[in-house]
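One chain of protein is taken out of this complex; the other chains stay put.
So that you can tell them apart, the chains are marked A and B in the order they are listed, and the count of residues begins at 1 in each.
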Amino acid sequence: MPPRTWTIVDSEAGVYLPQLDLNAADFAGDYVRGLRVTKRVLRGGLSDDVDVLELENGAVRLAVLPTRGMGIWRAWCGDVELGWRSPVRGPVNPKFVNLHEASGIGWLSGFDEWLCRCGLESNGAPEWDADGRLRYPLHGRIANLPAHRVEVVGDGQAGQLIARGTVDEARLFGRKLRLVSTIRMQSAVPGFAVTDEVTNLSSEPTDFELLYHINFGLPWLRPGASLVAPVAELAPRDPHSATDVAHWNSYGPEQPGLDEFVHFFKLAADRDGLTGVLLKTAEDRGVMLRYDARQLPCFTLWKCHQPAADGYVTGLEPGTNYPNVRSYEERQGRTARLEPGASRAFSLDFEVVTSRERMHAVEQEIAALAAGRSPRVFNAPQPGWSPEGDSK
Amino acid sequence: MPPRTWTIVDSEAGVYLPQLDLNAADFAGDYVRGLRVTKRVLRGGLSDDVDVLELENGAVRLAVLPTRGMGIWRAWCGDVELGWRSPVRGPVNPKFVNLHEASGIGWLSGFDEWLCRCGLESNGAPEWDADGRLRYPLHGRIANLPAHRVEVVGDGQAGQLIARGTVDEARLFGRKLRLVSTIRMQSAVPGFAVTDEVTNLSSEPTDFELLYHINFGLPWLRPGASLVAPVAELAPRDPHSATDVAHWNSYGPEQPGLDEFVHFFKLAADRDGLTGVLLKTAEDRGVMLRYDARQLPCFTLWKCHQPAADGYVTGLEPGTNYPNVRSYEERQGRTARLEPGASRAFSLDFEVVTSRERMHAVEQEIAALAAGRSPRVFNAPQPGWSPEGDSK
Partner (left out) sequence: MPPRTWTIVDSEAGVYLPQLDLNAADFAGDYVRGLRVTKRVLRGGLSDDVDVLELENGAVRLAVLPTRGMGIWRAWCGDVELGWRSPVRGPVNPKFVNLHEASGIGWLSGFDEWLCRCGLESNGAPEWDADGRLRYPLHGRIANLPAHRVEVVGDGQAGQLIARGTVDEARLFGRKLRLVSTIRMQSAVPGFAVTDEVTNLSSEPTDFELLYHINFGLPWLRPGASLVAPVAELAPRDPHSATDVAHWNSYGPEQPGLDEFVHFFKLAADRDGLTGVLLKTAEDRGVMLRYDARQLPCFTLWKCHQPAADGYVTGLEPGTNYPNVRSYEERQGRTARLEPGASRAFSLDFEVVTSRERMHAVEQEIAALAAGRSPRVFNAPQPGWSPEGDSK
């Protein structure tokens, strides 16, 4: 039987489904066990009118947010939850987020997802122009733009669920960028894949930035947790972060008022460009993230040791660039150019690791990527990596 | 039988109709053929929760936007569509528009209507105060304010449909301006009329600005399209626009990256002050706009030759003023003063022209307005017309 498609949102066609509940019986085929799709609208509080699209494959459940640029609010696999507890309890409707408040960091008012995208015109630290006007607010607009087209495809023969959303970051006299995000799940597999395509809709060339902000809080960060990565090079972003370099891959106890540490990486990859990083707990649970380092050459690790009440959290952040101010990344040639009509694709593959066997296997896999080379670890910010590295 | 009235929104009375569908049978009388009114709410994407009120008279269909200050999103007459394709696909709910972003041009995030109003405190280019704070954002607030009262009147005896909406642009310690917009359609007539009344609700005198931004894209602007107008005087806004003066009334091919041309006009009018402009295609289709040049003494023509993907569009813009920064218009005496409680009315009449006979007639009509006088066309920006004209 052919795959079936449900259109949930199609603004141009006037289609919108407030509620949807599909289960195995709706996906004809031999491999439908555990497949489920639900769609609902949250009401009240900061989540008012946020659409939540949930996908299940019998092993993993994802809560996807069309209202917030197809971000993923949380994911669950058995008793493992991917996510964190932000001081702002969301998901937050963009109508309550003012990206352009003068502080430049209004984006934080909506930030509580497990996975959100930063971009597309810019991501990273806010930047002001020579007249003191906010030009690039923190982390850009894409996470606070609603998808105007959302569909779900169930393929019972292939045992596959696909959700696809289209988000435009476009206006007259500005960039015209389109994100088409596709999330794929295979029946019973403890993982899922995100493939994004960014297209330049304009008749003029443009450049963009894209960074995936993938966030974990407690219980992930209890002492004993660590990040395993095939590090080729590491540089701390700034002098304060430099004090954490010796412990870059581990997490300390919660500490009130401790500033964030941010480290920038070049990761080793295999001949096809694939790399992977693993966040693991002391209890041998983990999330393995595989992606193409040619698509996303810059990896950033964000470590916030503030107590849980203030947001104890780490961010794994593969990107086209490092989250410095945009003008700095432009000068380093780290913005992504797109000719008129051209596209770039980005693929992320997540595996939730819950057994010692898989843990051993993925650690071996990362070790193989590193191939025995010892990483080059800088003890101080480096020129070309961050403004703080240039201003030494 | 007397006309019937349906109240669609009345915030003070707690009235709100999410859906409405009225047809000939609802409008008792002898001239009801083709009359239809529908009201619906869009959901999802940037259009989430936008009210759309459609009016049909058997010849023309209008999509009116109470949520966006009674703007008209699109109009259709047979196979003729009035409108354009903005890079932002709307209609956009004001909740997603930040008029006050530091760039001053946040208004563009919501701009995709065929007819929208710019004002009422100010319109035109953004202006900053001496402290560098944004004082007047591009084109003002009225297009992003929802109507708090909307009603439809069907008069089957007169064969008339009327929609009326009230939008307040008011707050403590600021201007208190009310717009009451009335749209009238006559059964089977290929046109419609917009009458707006702006009232000063305050006990103090005030001044305001109002400009109608009426926008046409493809297929209107294919080569051979032209604007026919009874030009008394024309001055380009700026040096770049001056390079287009020789071709002011025609449209060139799409050209990536070409900056906008803006021309300012004084139009000839008849003894009653009536004037008219016609946008016509190579195929003898057109829209004739008649209005009172005493109410709207300033006519602006906006020409954007960017390819369709970026917004190939022209704007016909009758206004109380030219869309310069507000302080400049104040100095030229081109803001509209209102005593406490006083009102000003503005009437626009649209005719969709689809036959050679009507085309010939309206061209004659415009020629008669010009009365054989040759227009005074300035080849450069002029003092008193635009800041660029004064700074020569």
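In this section, a contact is a pair of C-beta atoms (placed from the backbone, for glycine too) under 8 Å apart; a residue touches a chain by one contact, two chains touch by 3 or more.
None of the values given here were measured: they were computed from a predicted structure.
> Hey, which of A:R61, A:H100, A:H263 or A:K280 is the one touching the hidden chain?
A:H100
> Determine which one of A:G14, A:G132 or A:G333 touches the chain that has been left out.
That would be A:G132, which touches the missing chain.
> For the chain that's not shown, point to the residue among B:A24, B:A188 or B:L201 touching it.
B:L201
> Which subunit B residues would touch the chain omitted from the figure, given the whole complex?
Looking at subunit B, the ones touching the missing chain are residues 8-12, 14-16, 18, 49, 51, 66, 94-95, 98-100, 102, 131-135, 145-150, 168, 170-174, 176, 201-204, 340.
> If the hidden chain were put back, which residues of subunit A would touch it?
Within subunit A, the residues that touch the unshown chain are 42-49, 86-89, 95-96, 98, 100-103, 105-106, 108-109, 111, 132, 254, 256-257, 304, 306-307, 309-311, 313.
Rule of thumb we're sticking to: only the chains that are shown with their structure count from here on.
> Where the centres are mean C-alpha positions, what is the separation of subunit A from subunit B, in Å?
42
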